[in-house]
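The other protein chains are all here in position, but one chain of the complex has been omitted.
Labels run A, B, C, D and E following the written order; every chain starts at residue 1.
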Amino acid sequence: MSDRPISRFDVPDLHDLPDDIRELILGIQEKSGFVPNVFLAFARRPAEFRAFFAFHDALMDSNDGLSKAERELIVVATSATNRCLYCVVAHGAILRIRAKNPQLADQVAVNPAKADLTERERHIVDYALKVAGDSANVTDDDLDAMRAAGFTDDEIWDIGAIAALFALSNRYANFTGMRPNDEFYAMAR
Amino acid sequence: MSDRPISRFDVPDLHDLPDDIRELILGIQEKSGFVPNVFLAFARRPAEFRAFFAFHDALMDSNDGLSKAERELIVVATSATNRCLYCVVAHGAILRIRAKNPQLADQVAVNPAKADLTERERHIVDYALKVAGDSANVTDDDLDAMRAAGFTDDEIWDIGAIAALFALSNRYANFTGMRPNDEFYAMAR
Amino acid sequence: MSDRPISRFDVPDLHDLPDDIRELILGIQEKSGFVPNVFLAFARRPAEFRAFFAFHDALMDSNDGLSKAERELIVVATSATNRCLYCVVAHGAILRIRAKNPQLADQVAVNPAKADLTERERHIVDYALKVAGDSANVTDDDLDAMRAAGFTDDEIWDIGAIAALFALSNRYANFTGMRPNDEFYAMAR
Amino acid sequence: MSDRPISRFDVPDLHDLPDDIRELILGIQEKSGFVPNVFLAFARRPAEFRAFFAFHDALMDSNDGLSKAERELIVVATSATNRCLYCVVAHGAILRIRAKNPQLADQVAVNPAKADLTERERHIVDYALKVAGDSANVTDDDLDAMRAAGFTDDEIWDIGAIAALFALSNRYANFTGMRPNDEFYAMAR
Amino acid sequence: MSDRPISRFDVPDLHDLPDDIRELILGIQEKSGFVPNVFLAFARRPAEFRAFFAFHDALMDSNDGLSKAERELIVVATSATNRCLYCVVAHGAILRIRAKNPQLADQVAVNPAKADLTERERHIVDYALKVAGDSANVTDDDLDAMRAAGFTDDEIWDIGAIAALFALSNRYANFTGMRPNDEFYAMAR
Partner (left out) sequence: MSDRPISRFDVPDLHDLPDDIRELILGIQEKSGFVPNVFLAFARRPAEFRAFFAFHDALMDSNDGLSKAERELIVVATSATNRCLYCVVAHGAILRIRAKNPQLADQVAVNPAKADLTERERHIVDYALKVAGDSANVTDDDLDAMRAAGFTDDEIWDIGAIAALFALSNRYANFTGMRPNDEFYAMAR
């Protein structure tokens, strides 16, 4: 319903895009029924587009160690602390789907301390928020505490890396004024 | 879906409540189909219950000056800055209904700067957030700026008063750990 | 000595007020020798006036659990953190009287960490300041810690509720620019 | 009335002090009727004692440019932002005397934005608070604005220098836990 | 001289790396005389390694619009605000080389407000720091101000994108405890 533009910066026409990017976008559209605006906003810069989605897929498309739902949980929690409208709305929808839980995304976005989290999820969210908001003070003690709570080094890396990737993504979305697609708001409620 | 209790403090049985409070609650249940947990959490303290809802009705049940939708907009914006889960979820639902807009509550809760607000709404939200978060620095200049933007003194008072009332309400909800009813999450999406 | 107005908003004449409010104010004047400006500033809005003082009396006029001095201690500590001139000056005077201590209010207003507090008072002030300034992070652990320190659930509720009420009161006083009466400054020094 | 010690660190006996310091302290006692605790707390370190009071006298004992009352106003405003109990209580008393105003110190300590300040005083306090709290961002523009408001370079230096001296003094008082003398609380009310 | 490990996480042996990554690292070593630790720390995760350096090269290896020195200036300013030791030390060295200025990196790292910046550089740094530290409040007005100061949309995008990339990079370096190579400290002084 919003009549804001997708981005504060010009968005190229699909037919002006490099073939790989145009085909990726058309594939998404066919699969999802719409094109999330993040693809269109990044399309202005093909090299950054490719690097961003390579990063994204490396960290988000896996159930190895962290589940996909846990990965989305990190995205929603850290994007909320950075007040990134696009990421909270879009990944809130994905979290509702992945976690099969219609409330968790709203809870985490408003206040993680009041969210219905398992102990494991709370460790994940707390560490992710420290990387997102105060990474300068992450010390050996933080890693030791996570290891003591049962996390592997690869899981700890993944949590930090996802928080770092969305530190980037939130800033792109915020400086471009990226608009969430209407479809995300009501998805999987 | 949450199995958290309604409140960290004991909630009295309906039949133990003073008549006026029990009847008010039963009336709400009949009208809404459920009892918002704020009524049950406050019922522990009848005098505070009566004072709180008297305050609430004095400020929220009016279209005089500020519309009801504008009043709910203030509640969602200030409750989000205070990270009050109950108030954002419950009043987010009411805002969706009052504003006939399924996206506005989520936008304002995540980041008012990115919300689709009219100029009038932006003035309301900015002033409300100053009262909510930095009232010590509200000066004559703030009131003059609101007057210059076309607001009456009664409207300016109402914005400040609603921000003040939910400063109270958010703290009650946060220290009692008040749980939003499941019904609110999906309402009017 | 200040020649500031009582409030940035018009203050109604006594004879224009509803009977119950005018009589309440005249009763205060007879008892105290002056009318605290909070009564005059709120008189512009009879419904809010009644709700505010009902709330106030429910929480402040009791020695049940928390003493009246302890209740005023909460008011001064939280009002100072919100930098509310009216509330610190007016309730500072009342705290000096209730606690029979001419220094405590100034100490708490400037820096609770340096105030001469008993262990019980320090628990009260620390918890009240968390509700006042960071209620989003009040968790079950905070309540458990208070219970372990010997506080009943009703006392814990009262501390939070008083901090919440003055979150409201401080914001009203700050947005109206409420002026403390000259009488309060030197009272009970 | 407080039974806290004067300082967290040992305070030497008067007769163990170097002659110049003992005589200075005895002179103060004769003149004021009591010895402000700052003299006793600093006496542990004669070299720092001499340097501190030399600094103090250079900046505070003058009506050249800034009046003595304006100098004390800076001390109270900046000491309150640093939440230094000793300095707010002791210099609050001196400000009441110097400004012949029993309310100004309390007003400035609680909230400078609500204090009854002249336009000149507001410029002084605002600039002093920037030096006290955010000196890293003092730029040429700040000095130009002060010059445009009619302040000489020597006055601007004095405001910054007093804010700087009490940044030191507040930290000494805070880390030593320096206790204000009872005499200061009620003085010149 | 530091005997800290390169990273808190295991660093793979060169001969265990995928060919493209091993060859890239050996090429760097041949060209620079040493391997910056960022290559070794990221080598644990080949997909993230490739995405990160693709991102880096897309944004940093260009004199189109922003000069390479201006790009490094953004990195040092934003990495300092995030207190990322690796990035400030390593990119400080590169900035000294690119800008042919041995002081600029230290100035910007300590306090951009005191750095010897041209007006164009100050615009770049101020906007980059807003994206780095408060991207939620970047609005259309910020972009308009940059355009009015003579920046093209591609330059404005680049500043924001570099600030975003190092928001990611700083968090990776901070959570891995990435150690700057000794070589960087003294380079181009």
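Here, a contact is a pair of C-beta atoms (placed from the backbone, for glycine too) under 8 Å apart; a residue touches a chain by one contact, two chains touch by 3 or more.
What you are looking at is a predicted structure, and each value in this text was computed from that prediction instead of being measured.
A.B. asks: Name every displayed chain that the left-out chain is in contact with.
C.D. replies: For the complete complex, the undisplayed chain touches A, C, D, E.
A.B. asks: Touching the left-out chain: which of A:Val11, A:Ala54, A:Ile97 or A:Ala136?
C.D. replies: Answering carefully, the residue with contact to the hidden chain is A:Ala136.
A.B. asks: Footprint of the hidden chain on chain E, which residues?
C.D. replies: Counting only chain E, the missing chain is touched by 1-4, 80, 83-85, 88-89, 101-103, 106-107, 109-111, 113-116, 174, 177, 182, 185-186, 189.
A.B. asks: Under the stated touch rule, tell me which residues of chain A contact the chain that is not displayed.
C.D. replies: Touching the chain left out of view, chain A contributes residues 136-137, 139.
A.B. asks: In the full complex, which bits of chain D touch the chain not displayed? Write them out.
C.D. replies: Residues 8-10, 44-45, 47-48, 50-52, 54-55, 57-59, 82-84, 131-132, 135-136, 138-140, 143, 153, 157, 160-161, 163-165, 167-172, 174-177 of chain D touch the chain absent from view.
Operating definition for what follows: only the chains that are shown with their structure count from here on.
A.B. asks: Of all chains present, which has the mean Cα position farthest from that of chain D?
C.D. replies: Farthest by centroid: A.
A.B. asks: Where the CA atoms of chain A average out and where those of chain B average out, how many Å apart are those spots?
C.D. replies: 29
A.B. asks: Measuring centre to centre with CA averages, how many angstrom lie between chain B and chain C?
C.D. replies: Taking the mean C-alpha position of each chain, the two centres sit 23 Å apart.
A.B. asks: Which residue numbers or ranges of chain E touch two or more of the other chains?
C.D. replies: In chain E, 136, 139 touch at least two other chains.
A.B. asks: Among the chains present, which pairs are found to touch?
C.D. replies: Once each pair is checked, the touching ones are A-B, A-C, A-E, B-C, B-D, B-E, C-D, D-E.
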